[in-house]
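Pasting a structure here, questions to come.
As you look at this complex, bear in mind that one protein chain is not there, while each of the others sits in place.
As written, the chains take the letters A and B, and residue 1 is the first residue of each chain.
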Amino acid sequence: MRPHLPWFSKNGLALSAAAVLSAGLVAACSSSSSSSTAATSASTSASSSPSTKAPIVIGASLSLTGDFSADGQAFERGYQLWASDVNAHGGLLGRQVTLKILNDNSSPTQVQTNYETLFAQDKVDLAFGPFSSLLTTPSASVAARYGFALVEGAGGAPSVFESPANMSDHNVFDVSLPIEDEMLPFVSWIASMPASQRPKTAAYPMADDPFADPPVQLAQQQLQALGVKTVYSKIFPAEVASYKPAADQVAATGAQVVVLGSTDVPTVAAFIQAFQQQHYNPKMFICAAGPDQGAAFTSAVGKPNATGMMVPNGWYPGYANAASQAMVQAYVTKYGGSPSDVNADVAEGYSVGQVMAQAVTATGGTDNAKIISYLHSGVTLSSVQGPVKFDSLGKNSAAAAFTFQWQDNGTTFKQVLPVSAAGSVAIINPKPNWTS
Amino acid sequence: MAREIYQAIVDGVLVGGVYALMAVGLTLIFGVLDIINIAQGVLVILGAYLSYVLSTRLHIDLFVGLLVTVPAMFVIGVIIQWAFIRRLRGRERTSMTLLVTYAVALIIEGILYEIFGPNPKQLNASYVQSSVRIFGFYLSDIYLYGFALAVLMVVAIYLLLYRTTFGRSVRATMQDETAARLVGIDVNRVAALTFGVGVAVTAAGGMMFGATNSFNPNSGYDLISRLLAIVILGGLGSIGGALAASVFMLTVESLVDIWSPEWAIVVFFAALVIVLVIRPTGFFGRQPVRAQ
Partner (left out) sequence: MKADTVKAEEATARTRAASVSRQRVVAGLALIVLAVAAIEFPLVFSSPVVTNYAIYALIFVAAVSAWNLFSGFSGYISLGHAVFFGSGAYTVGIAARDWHINGVAVFALLPLAAAVGAVIAVPFGLVALRVRRHTFIVITIAVFFIFQLMAYNFSFTGGSVGVSAPFLPWSPTSFNDHFYYITLACAAGTIVIAFLIRRARFGLQLRAIRDDEDRARGLGVHAMRVKLSAFVLSGTITALVGGVWFLYLTQVQPPSGFDPLFDLSLVLMAFLGGLGTIAGPVLGALIIEPGQLYLTIKYTNGYLSEILLGVLFLVIVLFVPRGLVPTAGEWIRRLRTRGRPASGTVSPATSAPPAPPEASEAPAREARTT
């Protein structure tokens, strides 16, 4: 006799209970999250006069936890610094700026949920982008559906600009330097040397990441054309058991130049450690990322070892730009430390705010469609990272690429390339040997 | 080319030693408690952070600090087992232990993030960057010490298992839990203490990992998958197997690394799959008394 499936009724009842429960849960979720705000209001102290107009609410999703949390938190500080500065000066169009920042835990599904919440529920007026090229594409899709401009500073990989949403709606704007061009000043500097003085050999280890690889690969092509022989060029997985084997291979080649496609400090630190153990001292060592992280970098590798390390960037704490200096001072006042400790992510976040502010002021409001056409109109804007002018894909074509180097025994971070650019100091070449 | 190969083999063996330190604890726990401890990766990182605190705040040498961290982690291990794992039983035990150990990992990771933040740290000592020259190769000091430590640990655990009464109870429990109970062995106590020992060894692994890599609370996840692979390959419960498998896997990876770093890790896991297909119990694993 076949069991008469009491479990069927149990499952059936359970299914309906489940559905009712979850519908209630979902409805409760969405209605209650509008009342509780995870907002970080950026209106400051007594200096700001209470505004009678409604505040401008700007929403953003950032990686405050998870894989990208170190950068995400630095970005948050950049956004917040900008907002408090703007409010201290009377706000935008006389309205105070309120930031609403949600954590996406470095997860794409959470990023999408966050932006849906920000646009449809919290009804933010404007949107800032998330951190990293990996999270920008889903955010751009959501923003495109809602007709929002997405101004961001950390999604510079070609994949972001070529994403279908951007190709169709052109709503992504990256205020920072497009990454492929990063190594150009370095290459030009080598090209400027007489052929006999140029380095003979170069190694190109790269982490498998859309941010790190394009600039290094481009540099490899160009340096090869200049007669610099490639003795090592490999991509290693971003998560690897140990960087030692790759680093040891580079050391074994004895290359005079190392162009490391790194995305973070630990990669650089691991390579330096392996090089030290192998008693290998490259004459020039430039990394895609890592040395630009201020104190996080020097404390990981040690100040003396930081000397001579180079990194391309669109910004550094000593940048001779009034707004930039003011921002650095404000940061140090608020968070402590010294100017060299300021992470480039802070400047990127701050620049996003500045660009948006100029667009809002110029269009006289928060109409996203107008802002998008304004930003694509070829106008040149200013930011703490220098001039900003967007091409049709949303890349910043006016961004100047600079190269920076740690000097003075790892205590100062100076602009060294292009040699002729204003503010460049003498470059240390060759890089001093490692000290223990 | 030959030089590169020798260098790769040397690198593989040395790095394998570090991984052995981390894997030995895991295989012991496997063998006695019959569970997959997903928290092992985070526990390694916890050990690294403990060494970090001792080294930066109290300026205690990394190896000397082990005298503190190893017993501390032992206690932590016993507590975890006693509080959470002891009660898991029944048919769904496998998934329950997966979830519980995952939960413990999340909690420890969250606490570490709260205390230390997301910025990566690394353990430093005078010998971390130095190296000694042998036969024309530079062998880094820290890895040599680490390898020696791994061998020391393996020998210590071997002695524990084969020369002490406690060790005998552990081996009996590994072989057949019901029979062990019948002979009067307090299986719960054995389980708790073994878990403690497994986690204590991890303290040493954590110190070595922290000295040779930058780490932050998130680093545990990549570790656990490799450790699981190593442990299964070596044979569940086999200490020597864990050491052999670590060295083997890391050497293979290091060799493939010469040709292509991207594929080296794939080879790591593919090798595991191949070996398991041929020999499901791994290198030195025992046939279980009753399959499943």
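Quick notes on this structure:
Going forward, a residue touches a chain if its C-beta (ideal position, glycine included) is under 8 Å from a C-beta of that chain, and two chains touch if they have at least 3 such contacts.
Just so it is clear, the model here is predicted, and its values are computed rather than measured.
Looking at the complex as a whole, the chain kept out of the display touches A, B.
Among B:V104, B:A150 or B:I258, only B:V104 touches the chain that is left out of the view.
Remark: the omitted chain is touched by one listed residue; of A:P55, A:P237, A:P304 or A:P339 this is A:P237. Of A:S84, A:N105, A:S324 or A:S351, it is A:N105 that touches the chain left out of the display.
Where chain A meets the chain that is not shown, the touching residues are 1, 3-23, 25-27, 29-30, 33, 36, 38, 64-65, 101-105, 107-110, 112-114, 116-117, 119-121, 134, 137-138, 141-142, 144-146, 157, 159, 162-165, 167-169, 208-210, 213, 237-238. Chain B residues in contact with the hidden partner, per the touch definition given at the top, are 30, 32-34, 36, 38, 84, 86-96, 98-100, 102-107, 109-111, 113-114, 173, 177-178, 187-188, 190-191, 221, 225, 228-229, 231-232, 236, 262-263, 265-266, 269-270, 272-273, 276-277, 280-282, 290-292.
The rule is short, and it goes like this: only the chains that are shown with their structure count from here on.
Taken in their complex, chain A has these residues touching chain B: 65-67, 69-70, 73, 208, 234-237, 239-242, 244-246, 248-249, 252, 264-266, 269-270, 273-274, 276-279, 296, 300, 302, 434, 436.
Taken in their complex, chain B has these residues touching chain A: 3-4, 7-8, 11-12, 15, 19, 113, 117-122, 124, 126, 128-131, 138, 140-141, 212-216, 218, 222, 226, 250, 253-254, 257-258, 260-262, 264-265, 268.
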